[in-house]
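All protein chains but one are shown in place.
The block that comes next holds subunit A.
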Amino acid sequence: MTATLGARPAPGKGRARSRHRLAVLGFMAPAIIGFVLFFVYPLVATVIFSFTKYDLINPPEFNGLANYEFMFKDPLLIKAITNTLWFVVVLTIARTVFALGVASVIARLKSGVGLIRTLCYLPSLAPPVAATLVFFMVMRPNGGPLDKILGVFGLESPLWFSDPAWAKPGITAIMLWISGDLMIIILAAILDVPQEQYEAAELDGAGPIRRWWHVTLPSISPVLLFGIVNSVILALQLFTQAVVAGSAGSGAADATGSTKYLGFPDNSTLTFPVYLYTQGFRYFDMGYAAAMATVLFIISFAVTIVLVQRMRKNSTAEEGGPGA
């Protein structure tokens, strides 16, 4: 969209136009300065730092591709990438399916909608640190609330945040508990599906499940795609829950997260951002951290492109409408 239509009053075109330009510049100035200072500069600097050896005290020293070469020989980095990939796959699927399921149930409720919607949504507002500690307490083995509830069914609770095999599923459970925002988005989309479509399907003899499959799902697929992209980004950034669960699980947390405890148990909660943080701000190997940041940037850039393209498609479909 170029400068056409509407915004240009007819008389005194030249002056009005330059005044219009000045206004736009004035409104955007803080944002432009902020974008340059907090995104353009640090992105460029990250890439430059990634070719150096830098410890924050001595000036950066160019070392070519050494940081990138080291990545291939670093078993902890491979561990961190594996952990983050685990979350990208499991968390994305679990979160989207779970939010869709809960939203579908709420959409079918006739009474008590407000209360149940609130109960499902509220946890997502809790500070992530608090949410993690909530689950750490509830899931504690040997007499914790969940352990007792499982006991009623004759099941034994896993060790969760103390067991390398169960720490990631434990963190996933936390993430599902706080997925209320996605539920609300999906719920709104479900309630937006035109009622006539359901009635038409009902006339064709489709039961509730087939109506859900053939009417609801296709209608809300753009929102589901949003949910998937959003969950992938969340998984790529997973930091707080991993750090807090890891340090609480290890039983020794000075808040600054003393290095040896990050990733507990057995590096199973060492996600890519956690490892980046460890290298950069615990070992002050800024060059290596910058190389990891560059990799993370490339990956999240690719994911963002998917999202932007979806939005483009949407806005051309709605062209002329207020929501375009």
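Remarks
The rule is simple: a contact is a pair of C-beta atoms (placed from the backbone, for glycine too) under 8 Å apart; a residue touches a chain by one contact, two chains touch by 3 or more; residues count from 1.
Methods note: contacts and distances are computed from a predicted model.
Taking the options "Penicillin-binding protein 2", "NADH-quinone oxidoreductase subunit I", "Carbohydrate ABC transporter membrane protein 2, CUT1 family" or "sulfate adenylyltransferase" in turn, only "Carbohydrate ABC transporter membrane protein 2, CUT1 family" matches the UniProt protein name of the chain that is not displayed.
Contact with the chain not shown here comes from a single listed residue; of A:37, A:89, A:155 or A:200, that residue is A:37.
Within the whole complex, the absent chain has one touching residue among A:70, A:86, A:212 or A:297, and that is A:297. On the side of subunit A, touch with the chain left out of the figure occurs at residues 1-7, 9, 19-21, 23-24, 26-28, 30-31, 33-35, 37-39, 41-43, 45-46, 49, 56, 102, 105-113, 115-116, 118-123, 125-130, 133-138, 142-145, 147-148, 177, 180-182, 184-189, 191-192, 195, 208, 223, 226-227, 230, 233, 236-237, 239-240, 243-244, 247-248, 251-257, 273, 276-277, 280-281, 286, 289-290, 293-294, 296-297, 300-301, 303-304, 307-308, 311, 314, 322-324.
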